[in-house]
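I have a structure I would like to understand better, so I am pasting it below and will then ask my questions one at a time.
Other chains of the complex are left out, but the ones given are in their true place.
The first chain written gets the first letter, and so on, giving A, B and C; residue counts start at 1 in each chain.
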Amino acid sequence: MVGYAFMGAAHSHAWRTAPRFFDLPLAPRMTAIAGRDAERVAAAADKYGWESSETDWRRLVERDDIDLIDVCVPGNLHAEITIAALEAGKHVLCEKPLANSVEEAERMTAAAAAARERGVFAMCGFSYRRTPALSLAKRLVDSGALGPIRHVRAQYLQDWLTDENAPLTWRLDKSKSGSGSLGDIGAHVIDAAQWISGTNLTGVSALLETFVKERPVGGDFVGLGGHGGTDGPKGPVTVDDVAAFTARFEGGAVGVFEATRFALGRKNAMRLELNGTKASLAFDFEDMNALSFYDRADEPNAGFRRIQATEPEHPYTGNWWPVGHGLGYEHGFTHQVVDLVGSIAAGEQPEPSFEDALQVQRVLAAVEASAADESRWTAV
Amino acid sequence: MVGYAFMGAAHSHAWRTAPRFFDLPLAPRMTAIAGRDAERVAAAADKYGWESSETDWRRLVERDDIDLIDVCVPGNLHAEITIAALEAGKHVLCEKPLANSVEEAERMTAAAAAARERGVFAMCGFSYRRTPALSLAKRLVDSGALGPIRHVRAQYLQDWLTDENAPLTWRLDKSKSGSGSLGDIGAHVIDAAQWISGTNLTGVSALLETFVKERPVGGDFVGLGGHGGTDGPKGPVTVDDVAAFTARFEGGAVGVFEATRFALGRKNAMRLELNGTKASLAFDFEDMNALSFYDRADEPNAGFRRIQATEPEHPYTGNWWPVGHGLGYEHGFTHQVVDLVGSIAAGEQPEPSFEDALQVQRVLAAVEASAADESRWTAV
Amino acid sequence: MVGYAFMGAAHSHAWRTAPRFFDLPLAPRMTAIAGRDAERVAAAADKYGWESSETDWRRLVERDDIDLIDVCVPGNLHAEITIAALEAGKHVLCEKPLANSVEEAERMTAAAAAARERGVFAMCGFSYRRTPALSLAKRLVDSGALGPIRHVRAQYLQDWLTDENAPLTWRLDKSKSGSGSLGDIGAHVIDAAQWISGTNLTGVSALLETFVKERPVGGDFVGLGGHGGTDGPKGPVTVDDVAAFTARFEGGAVGVFEATRFALGRKNAMRLELNGTKASLAFDFEDMNALSFYDRADEPNAGFRRIQATEPEHPYTGNWWPVGHGLGYEHGFTHQVVDLVGSIAAGEQPEPSFEDALQVQRVLAAVEASAADESRWTAV
C-alpha cells in the first residue's frame, strides 16, 4: 500500500478484516506499506499491521512478493504509480478520483486495459458502492423495481470548511487534489448516480464557487479541517468550495447535483434520490444503514419505507451481525477488498473499473468546462 | 372573490375563519363571489359562505359595497382583473404567480403603485410565507442568527403527474397557466428563498423538461391530477414538467432549485434549506409544523433541532391551540387575511407586494430564457 | 354549547366549518352558547359565531330551538348536564373523559341508553379518533392487515408542567378534573388503543406519581400552563402528574401505557404503536399527518412506511386539500361533527358511544385502584 493517512487507515483495516468475516478465495498478506518519511511509515506499518515498510513506492513495484498495490495518496501521484504498478504486473486498487485530469485518467485506463489482457486487474476505490444500503439500491434498480428513472437528486454536503479560519490542507491545493468539493466528494455522488441508475451523464450545466479565497497556512489540524492561526500567514485556496450542476442522463432522467463543504450542520450527507415511474429510492449517509424506498404498488397506503439494510438477504450484511445491528463507514472498504479479491481469483474485472472511473473524470471535466463558460450546456 | 376552485375554497375558509381566532381591526364581510357559470357560482357562494354571487367579475369591480377583491383564477386573467379593480379603488389580493409574463406583471405593479398613492393596496398570495415554521425561519434570519448565507437549497417536489395517463388540466396549458412546475410550484420556493434570505437572485442557469408530451383530454379528475382515459383523444402538454436551476443571490449565496411533479413519493415536499456561517435552517412542508435549526454555537453537541413551531412565542400560533397541536395547510391563508386586513387598516403596504411578486416573475422569465439558450447564465 | 374555553373554541370551529367542506344531511345552526359570566359568554358567542348566549346551561336544555347540546366544561359537570339534556330529548356531544367517576359514567350511560330508545343520541368527544392517520390505522386493523396483535405501546407525553412554578389550574384540581395526566391525556390513548385494536383492556398494573405537590395560585397563564408567581401563595396539586401501567387486552396483546406532562421536549406526543403478527402500525401526533406502517409481506425489503394520510382514498381527507397538504389539530373536531350529524340523520348510534366511554372510565378506575394497592394486577 502507498500512503498512510485517512485512506491508508481505512484500507489497512479492510485488508486486515476482510478475511475474518468473509471466506476469501485468496489469503491476502499485508506485505509492505510505502511512504516518504522512514520513521513515520515504519510506525504506520506497525500500527496498521503491515509486515514491512518502504520509503519509495517504486520499491513496492519492484518487489516480487507483492501482487497488488493499493494506492492511497493524493490524486497528482495516481497516474505515475498505478501505471508503473500495472506495467509491472501488479493488480491495482486506486483511490478516487482516478486522476487529476482526463488526460491522466485516459493513460491510466489504457494501462489498465493492457494489463487486463495479461490477467492483471485495476479497480478504483469508490467505496460507497459497497455500503450495503447503496448496494441494495443498485440491486433494486437492476431488478426493474423503479421503472424508467425521471429524476436523480445527488448531494454531498459537509461543513468542515464553514469556519473561514480552517487551515489550508492538501485538499485545498489544486496541484495535489485536482479540484475541491467537486473531485473530493462530488465524484462519489457522480459515480453512485451513474452506477445505481445504470446510465451515464450526457451533459451538464455547472457553477463552481470558492467562498473563502485564502486560508491560514498551518494551525491545529482536526479531522479533515481544524483551526488555523488567526495572525499567521495565509495561502490561496486554489480549488472550488462548492460545485452545483444540472445534468441529463442517457435514459432521459434529469439530474441535480451539489457538492459542498460549507453546508453547516451537514456532516457527511452523501445523499442520493432516484424517482422512477414505478418506485423511488432515497439514501443519506448520515443514516447509512437505511434505504428509503417508495413503491407505487403500495398506493394508496404507500410511503417511503425505511429499510434497515441489515437483513441476511441484503448485500454483505449476512456476514456481519444480526439485523438492526448497524455497520459503519469502514465496512465499505472491507467489502471492496472482498470483491476485489474475489474478482482477481476468478480472473474477472472488478468494479468499478478504470473505465468507470474515467467516465466520472469526464463528468468532472465537463463540470469545470461549463462553469468556465457561463454555465453553458457541456456534453460529457 | 373571483374564482371558486381549489384556491377559492382555501381563500373563502380564510375569510370566514380569520376573525374567529384573531382580533381584526376591520370586520371583513364576504359580500360576493364571481364565476362564469351562474348555477355553480351560486352553489359555491352558498357552500363557502358568500352573501351573493355574480357571473361577471366586472360586477364586483362596479359594486360599491365591495372594498377588496380576491383573485383566485388562472394566471392569464390576473392582469385584467387586478388592474381594473385597483383602478376602481378596490384593494386586491391576487393569487400567485402574479402573471403569466413579466410584461403583465409590470403593468400590474404599476397599477398597484398608482393605487397605493390613493391608499389602495395590492398583495400577492404567496401563502406559504405565513406557514408558522417559515415565518419563524424568516424571523431567525432577520435576527442575524444565521450570519452570511452561503447556500440556499430549494425544492418543490410533487408526484401527481408521474402517471403518464393523468389527464390534461388547465395547469398543463401554457395559455392559461403561463408555465408548468416552474410557475405553479417553483414560484413558491423562489419567493420563499428570496424573502427568507432577504436577498434577491441575480442570475440563473436553467433546464426545463417536459417528460410526457401529450395526455388524455378528460378522464377522472382527482385532486390536482387523476386518471385519464386510455383510448380517448390526447392533447399536447405545453408547459414544463420539471424546472431545475442553479442560481446566485445578491449576498453571494449559491442556490440550487428544483420544481417537479414527477418526484414519485414526494407529495408536497416544498423544501428550503439555508446554510449560514453561524446557523442553518431546513424546512419540508410534508412536516409542516416543524423547522429544523442548527446552531454552530451548540457545537460540539450541535445537531439539527426539530423545533415544533407551535409555541405561543412563534408567529401566529398563539392564537390557535396549545403547543404541539399542529396546524394545517389552510392556516397560511387565514394568516394572510389577518395580515392583509391589518395592513389595510393601518394604511400600510401588505407583503408580499406586487413589487415582490414582479421580482419572482423576473426570475421565472430568466429561468425560461436560460433554458432556451443552452442553460447559459442569465441575469435576473 | 356549554363552555367556551380551549374545547369551546375547537368545537365552535368544527360546527362552523363542517358544512363548508362536507355535504351534511342536516344543516346545523349554532343557536346558543352558555357560560356563567354574562359578559364573557356574550363575547364568546360573538367571537365563535353563536347566535345567542345564556348564563345558565339549564336554559339550553329548556329551549325548543335547540336539538343538540355540546358539553365542553370540566368533567365534574358532565353528568348533571348530559343527563338533563338527554332526558329533555336533546342529542349530546360530551367532551372526554366522560365523567370523574365510574358511578357518574354509569348513570350517564344509562341515560344515553334510555334516550337512544327515543331516537336521541349521545356521543363522547374522543376527537383523536378522527385524525385521518388514526382513522386509517383503524381501517387497516379492521381489514385484517395486522393479524393478531401482540403488542400495544401507548404514550401521551407533554411537558407543560416541567416547570415547578407553572400555576395551579383546574386541570390540577381533582374536584374539577377527576384526575391528572391519567384522565386528561391518558384517556385519549386508552380509547385509541381499544378502538383501533378492536379489543378492550382486561386488567392493569399501575403506578401514579405527583412530582410537584404544590404550585402557585395564580400567575401568568399561557396555553395550558404558564408561569406562576414565585413568592405568592401555593396550593396543593391533587392529581397525578404521571400515570404508567402495563395492561393486557382481550385478544392476548400486552400493553404498556404512559401519560405525563413532565416529558421535557415532548409537546403533544400522543403515540400509539401496534405490533401484529403480519404488520405493525405507529403514530405520533407530533407528526400528525403521517402513519407508519410495516408490512411483513414486504420483507426482506420491508421497513416502516411513512404514509402521508392525505390521499383522497384516506378517511376524510378527500374533502380538503390535495395530497401532502396537511391538516391540523382542529380537523378531528370537524370530522367529529360530520360523523355525529350523519349518524343523527341516519338514526344510528354515533361512535364513540357512552358505552365506549364508560369502558375507558373503567380502565381509569382500575389504574387508580391498582396504583393504590401496590400496583397489584387489577381487572378492568
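In this section, a residue touches a chain if its C-beta (ideal position, glycine included) is under 8 Å from a C-beta of that chain, and two chains touch if they have at least 3 such contacts.
Keep in mind it's a predicted model, so treat the numbers as computed, not measured.
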Homo-oligomer size of the whole complex, from 3 visible chains: 4
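Here, only the chains that are shown with their structure count from here on.
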Chain occupying the most central position, where position means C-alpha average: B
Mean-CA-position distance for subunit B and subunit A (Å): 40
Separation of subunit B from subunit C, taking each centre as the mean of its C-alpha atoms, in whole Å: 35
Centroid distance [mean C-alpha coordinates] between subunit C and subunit A, Å: 53
Multi-chain contact sites of subunit A, meaning residues that touch two or more partners: 302-304
Residue ranges of subunit C in contact with subunit A within the complex: 136, 140, 290-293, 298-308, 311-314
Residues of subunit B that touch subunit A when the two form their complex: 150-151, 153, 155, 159, 162, 164, 205-207, 209, 211, 242, 244-246, 248, 252, 254, 256, 258, 260, 262-266, 273, 275-280, 294, 296, 302-304, 374-377
Of subunit B, residues touching subunit C in the complex: 6, 9-10, 12-13, 16-17, 20-21, 47-49, 158, 160, 222-224, 266-269, 285-289, 308, 310, 312, 320-331
